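Note that this complex is displayed minus one protein chain, with the remaining chains in position.
Chain nomenclature is as follows: A, B and C, assigned in order of appearance, with residue numbering initiated at 1 for each chain independently.
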Amino acid sequence: MKLTINNLPVEVPAGTTVLAAAEKAGVRIPTLCHHPDQDVKGVCRVCVVEVEKSRTLQAACAFPVAEGMVVRTNTAAVREARRVIVELMLSRHPKDCLGCARNRRCELQALAEELGVRDVRFTHIEKKHPKDESTPSLVRDPAKCVVCRRCVYTCNEVQAVGALFPAYRGHETVVVPAYDKPLLDIACSLCGQCVHACPVGAITEHDDTDKVWAALADPKTHVVVQTAPAIRATLGEEAGLPPGTLVTGKMVAALRRLGFDRVFDTDFTADLTIMEEGSELIQRLTTGGTLPVITSCSPGWIKFIEHFYPELLPNLSTCKSPQQMFGALAKTYYAKKAGIDPASIFVVSIMPCTAKKFEAARPEMNASGYRDVDVVLTSRELGRMFRESGVDWGRLADEEFDDPLGRSTGAAAIFGATGGVMEAALRTAYELVTKKELKNLDFVAVRGMTKIKEATIDLDGTKINVAVAHGLGNAKELLERIKRGEKTYHFVEIMACPGGCIGGGGQPIKTTNAVREQRIDAIYREDKRMPLRKSHENPAITQIYAEFLGQPLGHKSHELLHTHYTAREKV
Amino acid sequence: MATVKLTVDGVPVEVEAGSTVLKAAEKAGINIPTLCYLEGIHEVGACRVCVVDVGAKALQAACVAPVAEGMKVLTNTPAVRTARKTTVELILSNHPDNCPSCVRNLNCELQALAESLNIRGNRFEGARNEWTPDVSSHSIVRDPNKCILCRRCVSVCEKVQGVQAIGPINRGFNTVIAPAFGELLADSVCVNCGQCILVCPVGALYEKDGIAKTWAALSDPGKHVVVQTAPAVRVALGETQGGEPGEVVTGQMVAGLRRLGFDGVMDTDFTADLTILEEGTELIERLTKGGVLPMITSCSPGWIKFIEHFYPDLLPNLSTCKSPQQMFGALAKTFYAEKKGIDPASIFSVSIMPCTAKKFECERPEMRDSGYQDVDVVLTTRELGRMMKEAGIVLDKLPEEEYDPPMGLTTGAAVIFGATGGVCEAALRTVYEVVTKEPLKDVNFKFCRGLAGVKEAEVDLKGTKVKVAVSHSLSNARKVLDMVRAGNPNGWAFIEVMCCPGGCIGGGGQPIPTNTAIRQKRIDGTYTADERLAIRKSHENPAITAIYKEFLGQPLGHKSHELLHTKYTPRGRYRIRKEKAAD
Amino acid sequence: MRLFRAHVLVCAGTNCSLKSNKAVQDRLVREVERRGLADEIKVVETGCFGLCEQGPTVVVYPEGVLYCRVTPDDVPELVEEHLLKGRRLDRLLYREEVPAAGAAVSAGPKAFQTVPEMNFFRGQVRIVLRNCGIIDPESIEEYIANGGYEALGKAITAMTPAAVVEEVKASGLRGRGGAGFPAGLKWEFAAKAKGDTKYIVCNADEGEPGTFKDRLILEGDPHAIIEGMALAAYAIGATQGYVYIRGEYGLSIDRLQKAINRAKEMKLLGRGIFGSKFDFDIEIRTGAGAYICGEETALFESLEGGRGEPRLKPPYPTDSGLFGKPTAINNVETLASVAQIIANGAKWYRGFGTERSPGTKVFTLTGDIVNEGLIEVPMGITLREIIFGIGGGVPNGRSFKMAQSGGTSGGCLPAALLDVPMDYDELAKAGAALGSGALLIMDDTHCIVDIARVFARFFMHESCGKCVPCREGTFRLHEFVENATKGKATPQDLQTVHALARTMALASLCPLGQAAPVPLLSTLQYFRDEYDQHINEKRCPTGTCRGLATPAKALSAAGKGA
Partner (left out) sequence: MAKQEKQAIDVDRVDKIVARHASREGALLPVLKEVQDLVGYLPEEALKRVALGLGLSLSRVYGVATFYSLFYTTPKGKYVVRVCESAPCHVQGAPEVIAAIERELGVPFGETTPDGRFTLEMVSCLGVCGVAPAVMVEDRVYGNLTPETVIAVLQEYR
């Protein structure tokens, strides 16, 4: 199709939108409800353009090109319409930019700047709607909502959770759970993907930085921190570095600057998870346990299955997530080893995840006799703490994690990407089962953004079918396959968030699929760069079993590293 | 030099004695937030955002606290964080809450500070000042409601520009930064240079908007809209879209202007070349016929208003040449109109300038030699950036295009008008060849260049020795003028004066931030642009030759005098206050 | 079939049913039986006769005498006088002030004896309404006796689907829902669209204030809709049809359902209609209170079980409509015209109306007009003829101020435009629209700003909330007009509201948002001075806006600080 945009000729395939065609012509059209990973909504009307012979303006994000079409994106009528639209939104939006979690990362703020809005001509009438701070994970502030429906798409179409939907109509339209219930009381996975969808500050993580500042300032508290595998591939974005920059060493250095007494790594317990979960898999395979074994690292996923597929709970591995294994060990193994009263240990974990905050607060997560993990911070919150502390990233030298809970392998590093747990487990299971050395460590079939990945692995004669799903919509699809029994699966990895933890709900804004791809690349670079790439080769793992745990699935393991699940209401 | 050793947040660092804690922390890789601090210009520790714990009873402002041997500085304690947050929250409590519609949205230091300090909500809801913004000036709008009283503008106006147009009046909660007696800016000695805008951390000072008029003209089918771009714009416009300072974006800018809908995209550089011809001829004439010397350049409208206020006795020393912008305006509605066969009444002339004072200049009553207002609207570089942003024009994605002839054909001599020393250098390139009738071997008069406050040299025009001087920023202009008043002991024949530090590339209409490092990069970009051009001497510009042949006759000729030269108005140091209704 | 000496038609349209028509009918039947006339006289419950203002109405045929405002107590006398003694009951006859053209003085009310001589009916041409008020809508036999289902039979047995499309195209029939899109063209698109499953949907979600034609057509002649839909289904290749009716239209739903059941019994719906291979069935779906569902894509969303929010176009319904399938969606009145076109031919149909807007249009007259009610006239008739001819003019000696054409989303026409021909294109030129056929007449006692407030409130309530310009814009338009009625609006606000109105008209997602500013803009265009008085002088010339000064009371009101 040939058309002109602002008199510039451009040729694009039929079915292309005017927005995409304009991009090709080098013409930027402002958008708000448009999201690169979502279906067209066309509701905000910010992207309206003039299309010759059309009576009205057309939304560029939705309008398909036609042969010989004449498009103008910068006429007086277009400029007026865009400004009026943004002013209409601003006139109902709280005037709280400077106290907002999304200040300077807000698409509405940026849009106002882009369009040169200098005046809001309508009286300011804020939407009156109470904040929902019921969950430890998310804060929803519908007063800030611009009803772009991006979160609705994510929650319903991508995550298949359906917690949020527009209710009421007209100027009273608001995106809420049914009966405007608090998120805590409904079937919400707390995955936080809605935060990534939100262009403004209407949904944010529950900020817990104050608690960490307080612990750090308390001389009597021994504050240890663990960092999830996915953090090192994303945290740089909080400091303005491009997505996919690995910042492991700088992150460790910066955490020390903040005043953490020990800087440990969730990767250590990721390796431990592989030992426990791998053993569990082998046990179920050999003793006729419930199959497939489904991974249990992702707390958003856990809450999802508890709500929507309670009948499949026996399939879940009983392993706690690496975060919770870490917490339990920090206040037992580490406390003992370091000779510190566990009551004075404060465990902070840095997670890519909002659901982890909920997980840490689950009543059963106190195997150490204390709250195993005291505070969970998302990557964004840590970024915020770094900015407040004035740490100059550009000038930090790389530092190493502390021993012994800081030792890990490449197998643990890849937990951060979809397919990573599967791949790590296979690396270990293969060698444990076959007693042979695995030549090619890269199970590329389970990597990448494909919705559901399947593979059959030959463990020296024993063939096992594995499947990997990421994003709860894909998880649902896979579970339905399992329920239909079309195929026998032995081992299934499910991560709540698209792309796995690198795409978690606590990750830096903006997280899109293109950004996820870059982060995944970084994860596998981290794997490659590690001297050890199999969990069972981690000497600190060998040591902890020798010194403390005994053996995988042993008595102590059961006490500290395994858990149980709770069926929850479906709607 | 003596050094002291100290630790900042446990990081050992060694710095010169007398350094501030702020500098030491920077060396240790720790950013301490600041707000009122302006390096070398305003270091008073007034806003208290940069407080740190140095082990003293009270927290100290890092920007002024000197380091001491063995000092243990803590920049991130609960007390420090609380103090900083409280300070910023107090400022916010009396600051308008209309961020999205503020001219400085996303380019605001207060907004950035609130973000980096993780401010949530506003704890202090209290009385807010309600001042009436001062829109009297053609160039600058002053909105005291947004002012956070950091006084950076006061310092720059006084220390860098030596104008002292504004200062604090009243006290306490009612303190406001304004001209003396609360006069309007238009009635004050303000020279419209806009340096105060560049240092304002928030949106309390900004240029008078020219965008609305420009959009209106562009959408009016009955108007032929022409645009000229000043030499300094091409090395700074890229910054409005996240580009590097000093990046030369001439071709993309031309393409972008066409996409905005301008009918003729032309270059102030053309009239910069023309200025060299007129001004060079004027200099030679004064040198040979005994005119008033030293002759001083007249391109910079902030400088012109300054001399009119403060050194009216030296007005005869000024060249009578209009600035390139106004030469362009006069020619656009005469020469260009004639050539194109367009009714000058339907021509709308826009200029893109690095300068806020140009907005004042184009409104001067004498600037109507074409029979119309010669230049209709002046836009600053920032405003052009905004228009392009609104129009969805992404410079990176644009092809490089050429200016429209004939008023778009230029030389390297014109480009360097943008940097301090450039006019002098350009003039020398031409004067040398005109006087000596010999080709100049090295066109680079390097003594003219750079950020030194006053630069001077003796140039040998094959036997005739001419002493020249170059100054930039008005405090340096004062030094030079005082010397001239004192009998010109150095014997200068020609002086280039630019109002703004660094010349036009550091003008008050340029992208924010503009600081010394950025100025230097823009200067570098300017000379790169000069070197890229095939012709680097104004008198070799064929379009200049042509316009004399076709239209103007000869430099300083009758038509030139009518269209390209002007006169000046002595102004008092203080305006007589306008009658106010007794109230 | 039995022959009766006389038929007594009792209007049972909703408007009359609100005025104890049922009691009148029962009494009639009793009286007829009591006097032993049951074999000679038949009492028939009919659909709306159109003269809603005069209801309950009773018409006695063969003479065609119309009795108005009949109460049950009038019945014995009526039966006695007219049906037994053959004398007309003068006191119940229809009376009308005959507005002498241009003259201020009228000759006094004139009593009309029969229907055809009444101004109200003389100017009408009844194609869509031909059975309304004439037949018993619950009797398929009466419909058939009046030529019903002949067109369907003709089409199925003697015409190809393409020929049906061609005939409708040739007739020039345009969509009567408001947009005026050629119905034949729509069918052609749907017929040519790829896909095995296609739908025909009847849009009976009549929500435009001042409009009740579809309701009365459905109540008065439900089989005409069934036949029209069947013809459409045959033409485009659909086997399933849906009628989406407003949830508030209980009687329409009831009558149509009965009619569908009867048609099925008579094999006029279902499998193998008229012994052909043509299968067609109709299901009724009811709305639940949302004006926006009258917009075709919002209607699909609602019918599919969702929030009635309009979809982006393209794709258009004929490519991807209900359940994502090619769908022809037509208004009730459009479908009610179809059988007559097929039966009598396109050429016949083109004999009515104008070149670009052939045929007739049903209007509903409301407001300050003598004959409130339902009429059908040829396209192109002037507004003056409708209001002062058929409508009987403005009552109570007041003068005409303006008419709003096409419902609340339509434009307003001042007295200066009374001679505008009522068709799609001429009205569009005048900044108004034919729309749904609603005509709301207002006399000079009404305040234009106050009425604009009512319009604005309607859109604020009925905006679906999907797109920003409409969601927030309708809220702001209402805010502005309400402020104006309270004297709180400023000239600056007026400028802003102009920019807002332009934005809504150009940038809204669907016709609701695009039309929402129309009544404001058109009243601003024709009655700017009244706005200026509210905004600049803080006074309301009609005294409607409480709290504002009125010209007559300006002095005394000022003293009270009003």
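Throughout what follows, a contact is a pair of C-beta atoms (placed from the backbone, for glycine too) under 8 Å apart; a residue touches a chain by one contact, two chains touch by 3 or more.
These figures come from a predicted structure and were not determined experimentally.
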{"item": "In the full complex, displayed partners of the excluded chain", "value": "A, C"}
{"item": "Option touching the unshown chain, where C:52, C:413, C:477 or C:506 are the choices", "value": "C:52"}
{"item": "Among C:142, C:206 or C:482, residue touching the chain not depicted", "value": "C:206"}
{"item": "Options C:306, C:397 or C:491, residue touching the unrepresented chain", "value": "C:306"}
{"item": "Residue among C:357, C:404, C:508 or C:522 touching the omitted chain", "value": "C:404"}
{"item": "Residue among C:248, C:281, C:385 or C:537 that touches the chain left out of view", "value": "C:248"}
{"item": "Option touching the unshown chain, where C:349, C:458 or C:531 are the choices", "value": "C:458"}
{"item": "Footprint left on chain C by the chain that the document does not show", "value": "14-15, 18-19, 52-53, 55, 206-212, 215, 246-250, 285-291, 302-308, 323, 364, 366-368, 372-374, 404, 408, 438, 440, 442, 446, 451, 454-455, 457-458, 461-462, 464"}
{"item": "Contact set of chain A toward the excluded chain (per top definition)", "value": "156, 161-169, 176-179, 186-187, 570-571"}
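Heads up, the rule we're going with is that only the chains that are shown with their structure count from here on.
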{"item": "Between chain B and chain C, centroid-to-centroid distance (C-alpha), Å", "value": "68"}
{"item": "Separation of mean Cα positions, chain B and chain A [Å, integer]", "value": "46"}
{"item": "Chain centre separation (chain A, chain C; CA means) in Å", "value": "55"}
{"item": "Of chain B, residues touching chain A in the complex", "value": "9-11, 25-26, 29-33, 75-78, 81, 92, 95, 97-103, 105-106, 110-112, 114-122, 209, 211, 215-216, 219, 259-261, 386-387, 389-394, 397-398"}
{"item": "Residues on chain A engaged by chain B in the complex (per definition of touch)", "value": "6, 8, 22, 26-30, 73-76, 79, 86-87, 90, 93, 95-101, 103-104, 108-110, 112-120, 207, 209, 213-214, 217, 257-259, 384-385, 387-392, 394-396"}
{"item": "Footprint of chain C on chain A - complex, ascending", "value": "40, 42-46, 48, 56-57, 59, 62, 64, 77, 80-81, 84-85, 88-89, 91-92, 121-123, 146-147, 166, 168-173"}
